[in-house]
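With one protein chain held back, the other chains of the complex are shown just where they sit.
And then chain A:
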Amino acid sequence: MSKPALSVAGLSHRWGAKTALDDVRFSLPPGRFCALLGPNGAGKSTLMAVLTGLIRPRAGAVTVAGVDMGRSPRAALAGIGVVFQQPTHDLDRTVAANLRYFAALQGLGRAETEARINEALARLGMAERAGEKVGKLNGGHRRRMEIARALLHRPRLLLLDEPTVGLDAPARAAITAHVHDLAAQGITVLWATHLVDELRDSDEMVLLHRGRVAAAGAVGALRGTVPLPDWFLAQTGAAA
């Protein structure tokens, strides 16, 4: 059996007196779209910060394709592409310049970089935007650029932290579809969100509530015949 693309075991973290993550454990099979679902404040952002090495958890282990992040953070990070919740681009530089900066940060060579930029932009339907300044793009295209950027070093695991925040409905649908396509092409996706309409029945899901994993498995199997929004409300007790 192949190693899980991501495995999280016994992860706990506190911010002062507040417990953000409490014995979180789950694992993702390779090449699947997995939603990290949870209401605001459930611990999604803390978990994302741990998975990207920005925070060292108080307890627990994160393994990326068999590489222990605590022991070999750099090797683990090399296998991960990240799209942060906050925008992380230089507005006054072109799409290509933003991507080149990231490629160099990853240590990619110049010739290789150009080929990969073309490939990644084409994959996200952004090829004709390479020469445009990021500041001139709409929110949806900026996000797509960030996803293309996260793919440049060909990671096997893509982490996206609420990537559709602030986008209008068509842009949200387009990005959700694009990332589902990436999963279909073999990239493992962990997509943090609190919006249930971004999930499909065939997706995996980890439901995070008050820092704990409240449910995990295939969306369709978990919800049964209950509509997903109702199921989500029932699980989290969140007011409609």
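One rule holds in what follows: contacts are C-beta pairs under 8 Å (C-beta built on N, C-alpha and C of every residue); 3 or more make two chains touch, one makes a residue touch a chain; residues count from 1.
Throughout what follows, contacts and distances are computed from a predicted model.
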**OP:** Assuming one chain is omitted from the figure, identify its UniProt name from "NADH-quinone oxidoreductase subunit L", "Amino acid/amide ABC transporter membrane protein 2, HAAT family", "ABC transmembrane type-1 domain-containing protein" or "Transport permease protein".
**Re:** "Transport permease protein"
Original post:
Where the complex has a chain not shown, which of A:P4, A:G60 or A:P87 is the residue touching it?
Top reply: A:P87
Subject >> Chain not shown: contacting residue from A:G107, A:G131 or A:P170 >> reply: A:G107
Original post:
Touching the left-out chain: which of A:L37, A:V62 or A:L77?
Top reply: A:L77
Original post:
Among the options A:A9, A:A49, A:A173 or A:L233, which residue touches the chain absent from this view?
Top reply: A:A49
**OP:** Spell out the interface residues on chain A facing the chain that's missing from view.
**Re:** 15, 20, 40-41, 43, 45-46, 48-49, 52-56, 74-75, 77-78, 80, 82, 84-90, 92-93, 100-102, 104-109
